[in-house]
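Reading through the structure tokens given below for one structure.
A protein chain is absent from this complex, but the other protein chains hold their places.
In this document, chain identifiers A and B correspond to the written order of the chains, with residue numbering beginning at 1 in each.
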Amino acid sequence: MTVAFSTGRGKPPGPASGRPDGKLPALRRLISNRSNFLLRYSPLLILALAWEAASRLQLASSLALPPLTDVARAWIELIQSGDLVGNGLSSLYRAGAGLALAILVGGALGVFMAVSRPANAMLGPLVELFYPMPKSALIPVTVLWLGFGDGSKILLIFLGCMLPVTIGAYNGARGSDQHLLWSARSMGARGLRVMWDVVVPSALPELLNGVRTALALAFILLVSSELVVARQGFGYLIGYLGANGSYEAMFAVVLTVAFIGFLADRVYQAVVERALRWRE
Amino acid sequence: MARVTDAMRRRFAWGAARLAPVVTLLAAWEIFARSGAVTPFMLPAPSAVTERICEDALGGDLFVNIGATLYRALMGFAIAAVGGVVLGAVMARNALARWFFDPIISVGFPMPKIAFLPVIILWLGLYDVSKITMVVLDAIFPVVTATVAGIASVEKELLWSARNMGAKDRELLWQILLPAALPQILTGLQVALPIALIVVVVTEMQMGGYGLGGAMMQASRFANSRGVFAGIVEIAIIGYALVAAMAWLRRRLLAWHQEGREG
Partner (left out) sequence: MDNPAQIIIENVSHHYRPAVGREVLALESVSLQVREREFLALVGPSGCGKSTLLYLIGGFLPIDTGKIMVDGKPAAGPGPDRGIVFQNFALFPWKTVRKNVLYGLERQALPRAEREARAQAFIDLVGLTGFEESYPSHLSGGMKQRAAIARTLAFDPRMLLMDEPFGALDAQTRSLMQSELLAIWEKTRKTVIFVTHDVHEAVYLAERVAVMTARPGRIKAIIDTSFDKDDPEVHRSKIFVDKVDEVWTLVRDEAVKALEKQRP
């Protein structure tokens, strides 16, 4: 067995040092400097300007690509009318509830499968069978069961997001170091105590990785199901505005959803980094 | 003459043990559906669903729909795979490209691109082009990220020894960087494939026409729950088969890699 020998003194190599030799070391150093936020994100600004210009200069039909400034104006109107906030809260409630259920049930299931041989023999093949299933196929059946409202979306997100969490929890818990388990037992810990003190924390990094996949899936399934059938929510609003030809407003909602998805991932990563700060 | 060895017997027993829970689930579903606890509308029995799948197969609709779905999913996936590896390799080797694309990729990856579906329909219409575009848009991000990360983590010593033996820049890419990054690139493709399938089903549901997703939506509109469940089963089988094929491909391609020797 090899054990990583860390001195704790040397700083970890920066993001640039692992890269194969580049051509422009000066430029690269500038980019790898994280404080230089503006330079790093300037390509997005360039894209936004190109969008505005293409639309203003009639390079693209302003119907197909309304100017970004018009989209911004439409966004403010949507906020003022309350449409965006109302539909947004409804969407976030569905995603949050479905995801919370998926994490609780999926995480417990994964740990259970890792510590119990019979549970693994019974549930393992089913998890393996259902994991690769494209979960969007469940949209019609959740509607069939629970109708057009919140229930069907929550069920869909729960079913669609559970297995990545289960697999993460399972792999993490199964990989708990035998010596850690023995140490805890030699210090007098037993049964559930060992589970909670050793198995669950050992599973945490992989479990949280599974949750990140689930988070991305939750947004995909939320928007998909709301686009296909809904009377409320971001997806519904996008479809409704598109059908009425208010393309500026439609673009405004699309960008809002995309941004919330991005933001959720970044916030999640920050939380995880804090929770796992005991690692290297 | 083939002999029944211990290993073969064990493999058979292993397969049977893994099949048992699946058979149990099917039996439980059948019994529950027939018990009258729920209406056949809410949960048709597996036998009824199988019947419906056989009808679709005999009528030929099933194969047309599977063909349409597979074509869109695999075409989109292939474009995303090739495009993603090329873009990733360029980003890993060229600082300017990295500067331009890095924020776009890192901001775009976590976004639910599916929200752009109405925009894509507005631009490209309701046919295959927009469905395939949607698949590419969703599936390309994991491939790019995996390629960049894979190439970035190639050990310096490997590059230096290749250089030392006289390899040129172009040879480095094809003979060292891409093969060494292959495990991670394949992982990226394995993430991208299920995404491609999820997206193709949603686009078909949204836009209608041929395809398994469209057929399911059609059945749902006519309150035909057998059709809906048949669709779920068909899509699940396609998904399972494609993911298994991808895993097989990975084992073949990575026979040299440590993980290839396991199991």
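To be clear about the criterion, contacts are C-beta pairs under 8 Å (C-beta built on N, C-alpha and C of every residue); 3 or more make two chains touch, one makes a residue touch a chain.
Owing to the predicted nature of the structure, the values given are computational and were not obtained by experimental measurement.
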Neighbouring displayed chains - absent chain, whole complex: A
Candidate in contact with the missing chain, chosen from A:73, A:185 or A:212: A:185
Chain A residues that touch the omitted chain in the full complex: 1, 3, 5-8, 177, 179-180, 182-189, 197-198, 201, 204, 276-280
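Here, only the chains that are shown with their structure count from here on.
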Chain B to chain A touching residues, read off their complex: 17-22, 25, 41-42, 92-96, 98-104, 107, 110-119, 121-123, 138, 151-154, 156, 159, 172, 177, 194-195, 197-202, 205-206, 212-213, 216-217, 219-220, 225, 228-229, 231-232, 235-236, 238-240, 242-244
Chain B contact footprint on chain A (complex, rising order): 18-24, 27-28, 31, 39-44, 46-47, 64, 121-126, 129-141, 143-145, 216, 219-220, 222-224, 227-228, 234-235, 238-239, 242, 247, 250-251, 253-254, 257-259, 261-262, 264-266
